[in-house]
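Left out: one protein chain. Kept in place: all the others.
After this line comes subunit A, so read on.
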Amino acid sequence: MSMTQQAAPAVDTPPAPGPKQSDGRTRQRPLALRLLARPEVGVFLGAVAVLVFFLFAAPPVRDGSSMANILYQSSTIGIMALPVALLMIGGEFDLSAGVAVITSALTASMLSYQLTMNVWVGVIVALLVSLAIGAFNGWLLVKTGLPSFLVTLGTFLILQGVNLAITKLVTGNVATDDISDMDGFGQAQKLFASTFTVGGVNVKITVVWWLAFAALATWVLLRTKYGNWIFAVGGNKDSARAVGVPVTFTKISLFMLVGFGAWFVGMHQLFSFNTVQSGEGVGQELIYIAAAVIGGCLLTGGYGSAIGPVFGAFMFGMVQQGIVYAGWNPDWFKAFLGVMLLGAVLINLWVQRTATRR
C-alpha cells in the first residue's frame, strides 16, 4: 500500500479516540475506492462522460440506430483491441496488427478467387496464415530476445510490402476481385458481416462478437491458469519462468491470438465490402494500441483488463462518430479526436491516482 499507511504507526502519540479503532493497516478501504482502483473503472467513467457529453451536444446520438452505428465502429476497433490488450498485459505489443488484418482479407479473397474455390477454403487458409504470422512474431521475439517494437515493426513493413506486391502479382491490380458471387459467400457473410434487427434498430453482428469475445477474454484472464500466466509474464518474465510459467508458450500464443483477431476483422472487411484494397490498414495498429491503453492497460505490461479495452474502443467509436453527429467543422475532426482522447486518458489517470492514494 502507500507510504502514508506505513508511516502512520510510527507516530508516538496514542491513536485518537473515536470510531478509528485499528491502526489502519488492516482496515478495508471503502468499496468505492477499491472499485476505482480497478484498471477498467477509470475508462468506464471516461466513456460515460463522453457518452453524456455527446448525448447533449449531438441530438442524433439519442437515436437507437445512431447508437448501433457507433457500436459498429467501436466493434471493428474493439475486436482487435482485445487481443492487443491481452498481449500488452503479457508485456509485448504488436505494430503489425493493422496491416495483418488486410493481409488476412487479401489471402482469403485471392485464394478463393484465383483457384475458383468455395470462399470457406480461403477463409480457413487465411486463418492459418494469420496464426502463422502471429507465431512468427512470437517465435522471433522469444528466440532473439529483441524488443517487440523491433520485431513487429519488421513484420509491419514486410506485410505492407507483401500485401501490395503479391496482390499486384496475382490479380494484376492493387485491389482484389469481387468475390460476392462465389459459393459460400452468403454463409460467410452471415457469420462475419450480417445485420439483425433489435426493436427496429439494425445491429451489426460484429457488435455481438465483440462483446462475446470480451466476456471470454475476461473469463480467461481472471479465472484460468492461462490468465495468470499472462499477468505473470507481463509483470516479470524471469520470476514467472522461475515459478514454472511457460513463458515461451504464453508469449507466442498471445501473438497468435492477435493473429486470430486480425483474421476475424479481416474477414469482416472482406465480406462486408467484397473487395479489398491492398494499401489499407496502415495506421490502424496505433488505434488498437490506443484503445487498449485508454482501456487501462499499461504499456509496460503486467497490468490491465479485458473489459477496459471494450470501453476504450467504445470511447474511440463514440468520439469519432459523435463529432460527425454533432455536425462540427470537419477540418477540426482529428484535432477534436485527439483532444477528446487525451482528456479521457487524463480523467482515467486522475481517477486511478485518486483511488489508489486512498
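The rule is simple: contacts are C-beta pairs under 8 Å (C-beta built on N, C-alpha and C of every residue); 3 or more make two chains touch, one makes a residue touch a chain; residues count from 1.
Keep this in mind: contacts and distances are computed from a predicted model.
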Quiz item: According to its UniProt entry, is the unseen chain "PadR family transcriptional regulator", "Sugar ABC transporter substrate-binding protein", "GMC family oxidoreductase" or "Flagellar hook-basal body protein"?
Solution: "Sugar ABC transporter substrate-binding protein"
Exercise. Using the touch definition up top, pick the residue from A:L33, A:L51, A:V162 or A:I347 that touches the left-out chain.
Key: A:V162
Exercise. Specify the residue from the set A:V41, A:A58, A:M267 or A:L341 that touches the hidden chain.
Key: A:A58
Quiz prompt | Residue among A:A135, A:L211 or A:L298 touching the omitted chain | solution = A:A135
Quiz item: Which positions on subunit A touch the chain that was left off?
Solution: 58, 60, 63, 65-66, 69-70, 72-73, 76, 103-104, 106-107, 111-121, 124-125, 128-129, 131-133, 135-136, 139-140, 158-160, 162-164, 166-168, 172-175, 177-184, 202, 268-269, 272-275, 277-284, 287, 317, 320-321, 324-327, 330-331, 333-334
